[in-house]
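With one protein chain held back, the other chains of the complex are shown just where they sit.
Presenting subunit A:
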Amino acid sequence: MASVKFVPITVPPLPLDYNAPSTSSALVQRTLIPVGPAHFNHLRLAVHHNHSFDTFDKHIEEEQKRQAEIDAAKDAGLEDDLGVGDEAEPDDLLSLDPKEWKKQDQYAVLGLSHLRHLATPEQIKVAHRKKVLKHHPDKKASKPGHNSSTTAMLIGLHQNTNDDAFFKCISKAYDVLTNPEKRRQFDSVDPEFLEVEDDIPTAQEFKNLNFIKTFTPIFERWARFSKKQPVPSLGKLDAPKDEVEGFYNFWYNFDSWRSFEWLDKEVNEGSDSRDDKRYTEKKNKSERARRKKEDTAKLRGLVDLALGLDPRIKRIKQEEKEARERKKKGSVSGTATPKKTKEEEEAEKQRKLEEEKKKEEEEKVAKADAKKAKAAAANAAKKARRAARAVEDDS
């Protein structure tokens, strides 16, 4: 325990003007040059944060986080991707033979199988660029074993000699898809569409299916071939009469750009024979025509089927009938029976027929009269000519 010693001193009271040591020098007034990011931070401090650094730090942190996110997105190359994205490249795609380029799925090769015929030219360009960056032979040379799975290695698909095969496929696919005519031809026989093309239920199969649910996707698939866009869709079950009629009108007058040049047999390159060439061309032409006809028939059949199965048509007919009846009930003061109306109808028909007959007969008579008159006129002319000649001979 420390001993306490008393000191005979009384400390004078704290003077009123006493202050703890403070910053002695006064601040000086200056005018900032309004330039640079630091100046904005200074303004932010003043405007938003009441000159306090605590909240300001938070703000800056958030800002940096946001910036970092944007930068990260940029680094990931998402900035101008246009929704092309990255598709998986299964081995069977990578081992495509460029010689068989006509059979390859051009969209899958460019990694556009999720867009297919909807891909815009810009998207195709982006996709091509991406693929080229990945598969260019120069790039592969520097990365041995890149992109080749063990199985593929085992069956010898990715030997160095064959390394540019897929690149060739890419170039071919790009050629096809950037040329509007070629792209149209390919889209006509798009393998994905062909797969589902015949996937139409027959009338028997349809019995326990929902009409709208079944046919909407089918018509949507076919809609791509229309020259006129947009294509009216099947619509809902309670669609009004105009809509339904408009729909079937459109589909019965469907104007399709689909054609089948893509499936043409190649003219035999080896032979110089003109006949051979012409023969092949002729065959191709007839084949194209046949397919086109088939295609039109198929679509027609589809629309017929839909029309036949459409519950809305039945409903509309029913409604019309009811409307008619209601009308009639309103006009024929209550007592008119359906039988009577039938009789009336028949009478009407009879009358019409008679009228037509009459008309026909009249026409016949008129025709005969005209014939007679014509003949008479001709005779008269003949006579006149003869007389004139005689006069000439005399003179």
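As a convention for this text, a residue touches a chain if its C-beta (ideal position, glycine included) is under 8 Å from a C-beta of that chain, and two chains touch if they have at least 3 such contacts; residues count from 1.
The rule is simple: contacts and distances are computed from a predicted model.
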Protein that the absent chain corresponds to, by UniProt name, given "Phosphatidylinositol-glycan biosynthesis class X protein", "Exosome non-catalytic core subunit rrp46", "small monomeric GTPase" or "Actin-like ATPase domain-containing protein": "Actin-like ATPase domain-containing protein"
Among A:L27, A:A88 or A:A203, which residue is in contact with the omitted chain in the full complex? A:L27
Of the listed residues A:D71, A:E205 or A:E360, which contacts the missing chain in the full complex? A:D71
Touch with the missing chain holds, among A:L118, A:A203 or A:V391, for A:L118
In subunit A, positions touching the absent partner: 19-48, 51-53, 66-67, 70-71, 74, 79-80, 82-83, 114-115, 117-118, 120, 123, 180, 183-184, 187, 219-220, 223-227, 229-235, 239, 243, 246-247, 257
